[in-house]
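The complex appears here without one of its protein chains, the remainder shown in place.
Chain nomenclature is as follows: A and B, assigned in order of appearance, with residue numbering initiated at 1 for each chain independently.
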Amino acid sequence: MSGAGLDSATLFALTGAILIGIGVYGFIVHAHLLRRILAFNVIGSGIFLMFGALGFRGAGNGTDPVPQALIITGIVVALSLTALAVALLVKLAEEEGGATLPEEQPGRGEAE
Amino acid sequence: MTAPLPGAFPALELLIVLPLAASLLAILLGGRLAPRIVLLLGPAMLVVTAVLAFQIQTQGPVRVEIGGWEAPLGIALIGDGLAGVFLVLTAIVMTAVGVFAQKPFGSEGAETTESYTFWPLYFAMWAALNAVFCGGDLFNLYVALELLTLTAVAMVAYGSTRAALRYLLFALAGSLAYLMGIVLLYSATGTLDIELLARQDTIEATRMVSGALMTAGLLAKTALFPLHGWLPPAHGSAPAPASALLSSLVIKASFVIIVRIWFDVMPDVAGTVFVQLLSILGAGAVLYGSLLALRQTRLKMIIAYSTVAQLGYLFFIFPLAGGAAAETPWAAGAWSGGMFHALAHGLAKAAMFLAAGLVIEALGHDRIDDIKGIARALPLTMFAFGLAAVSLMGLPPSGGFLAKYLMLTAALADGQIGLALVMLAGGLLAAAYLFRPVNRALAGDYVPEVAVVTYWRQLIPLGLALLSVALGIISEPPYDLLQVGRSKVAVEGIDD
Partner (left out) sequence: MTDAMPILLMLCPLVSAVIIFFLREENERLRTTINIGSSLLKLGLVAWTLEGVGRGVIYEYRLEFVLGLYMLLRIDALALLFIALSSFLWLVTTVYAIAYFRGTANLSRFFGFFNLCVFATTGIALSGSLISFFFFYELLTLSTWPLVVHKGDHESLAAGRTYLGYTMVGSAVLLFAIVWMEGTTGPVEFVAPPELDKLSGTAQGAIFALLVAGLAVKTAIVPVHSWLPKAMAAPAPVTALLHAVAVVKAGAFGIVRIIYDVYGIDRMAEHSLGVPLAMAASVTIIYGSLKALQQTDIKRMLAFSTVSQISYIVLGASLPGPFATIGGLVHLVHQGLMKITLFFAAGVLAERRGVHSVSQMAGIGRRMPLTMLAFSVAALGLIGVPPLAGFVSKWYLGIGGLQAGHPWVILVLAASSLLNAAYFLPLIYRAWFTEGPDSLEQYDGKEGPTALILPAVVTAFATLGVGVLAGFAFSPLGWASLIVQREYIP
């Protein structure tokens, strides 16, 4: 971890960790796909927050610019994937009238 | 590492830029002309990869710092032997599939939704694949991998929204795990460049946790047992050209990253337990995937489950690589064997899915029970299927056999009898599940009535299948290429 852990950086990192925890919980617990997609975004935000906090090099040294660049890229990636997921979800809802996936049946696969 | 000579042919850059440009161009040109782009780009990419392979072979590994920025600030592209063979594979399969897809995703005069949407995805997928295979920076690999996932999921959505969503959920979970691993790694080392990371040997615990997280994420994307649940519905229901790309190339992308992580970045932290665990999961994949393939009633589902099974072999290289090098200095070793397996499988699986696509075009379905006699209506197609099957079963003379022989030798020399038996059993099971459709296709003595399938399109799967067989005979060039810049760990083994 970065040298002299100032309180704010640690706070951000902890908040990030908590967000990740909440997201993972949501991802596992909810069957509704929209909630799962949201959970994915919550986890993503947590990771980015943590990443940013870990880039802090201590007072007076400024921050490492690399994590910031990476976070911005990561947010774009997450955004586009979310968009795709939501688009597919809408299509699924139109086709089947629901937004959950049935449990897998190993062996027979989907009958479509 | 040698930098490319000043003024040298920028093969690596072109391999990413050209398909990206084609993707944009396909959007601009619209669905009428977009399908034709591949007829120009395909040969061009084949030439560029050939030049790159020649460069790597003659001058050693190529490393390109994009824009002249050096790592850790800039992003590097690596052109070593491993990247080289997969880039060539991608160019071959992509071109073949692109030509094949002229019909299902083409436009005969008028633009269709398919002909408009497919090609930008297709070219973006090509760019993403190339970026993964020659990426030298873990974050850059993440971005390329996400672009790849995006295009792959969208292609699955042509067949089944549900399968696409399930695939996306697995992929998202995988992405997050991988991203988390990157964050930890960066915080511990301050770089994500593969070459710089390889020289780091600090803070073993952090690197181990981040390695495990990245691997777990990548395993979900590679669909290694027991994370394979999304693969059969996705690959089985996508349109045949898309299935071919997914099974042959897309899952190999995440596999190559796993190989880079454990053979290049942090071979020192992988313990015996970890590499054994990977191979046990691999063995599970071989057996479970094969058994489920036996139970399928549709041709494409058999092929999809076969992918689950065949992926398992790839993970045998982690404990086998190098382990037996001391005992078998005369043999090429498991690492090369594993890479040959990936190549042979890529070619054979693409051939198989395309052949299945032709069967579907001819009959309108791919139910095994009702394909009786199709071998007489589409002899070339079924011949291609049979040849591809030979390679998948690991029978000589084929690339699959070569791979299996090298891995078997390593396994037995290393005393890993269990893995050796799994490999043999996997070969027999593959014979069993692939035999069913072939046998059915030959049955009867009449020629069934089918829709017309042109002769030249049947030649595409045949060509791919012949290549996968030829890989076992003309194996020296790819083998020599693979050895360039090969990690020392691949020779000496991970867990020593």
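Here is the rule we go by: a contact is a pair of C-beta atoms (placed from the backbone, for glycine too) under 8 Å apart; a residue touches a chain by one contact, two chains touch by 3 or more.
Predicted model only: the values in this text are computed from it and were never measured.
Asks: Can you pull out the displayed chains that the omitted chain is in contact with?
Replies: B
Asks: Which of B:Val88, B:Ala177, B:Leu311 or B:Leu402 sits in contact with the chain that's absent?
Replies: With B:Val88, B:Ala177, B:Leu311 or B:Leu402 as choices, the missing chain is touched by B:Leu402.
Asks: Sort through B:Leu33, B:Leu46 or B:Ala431 and give me the one touching the missing partner chain.
Replies: Of the listed residues, the one touching the omitted chain is B:Ala431.
Asks: Mind listing the subunit B residues that contact the chain we can't see here?
Replies: With respect to the unshown chain, the touching residues of subunit B are 324, 327-328, 330-332, 336, 340, 376, 379, 390, 395-397, 401-402, 405-406, 408-409, 412-413, 420-421, 424-425, 427-428, 431, 435, 439, 442-445, 472-473, 475-476, 479.
Following the convention adopted for this analysis, only the chains that are shown with their structure count from here on.
Asks: Would you mind writing out the residues of subunit A in touch with subunit B in their complex?
Replies: Listed in rising order, the residues of subunit A that touch subunit B are 1-2, 20, 27, 33, 36-37, 40, 43-44, 47, 50-51, 54-55, 64, 66-67, 70, 73-74, 77, 80-81, 84-85, 88-89, 91-92, 95-96, 101, 104, 106-110, 112.
Asks: Under the definition above, what is the set of subunit B residues touching subunit A in their complex?
Replies: Residues 72-73, 139, 142-143, 146-147, 149-150, 153-154, 157, 159-166, 168-169, 172-173, 175-176, 179-180, 183, 186-187, 190, 229, 232-233, 236-237, 292, 295-296, 298, 301, 304.
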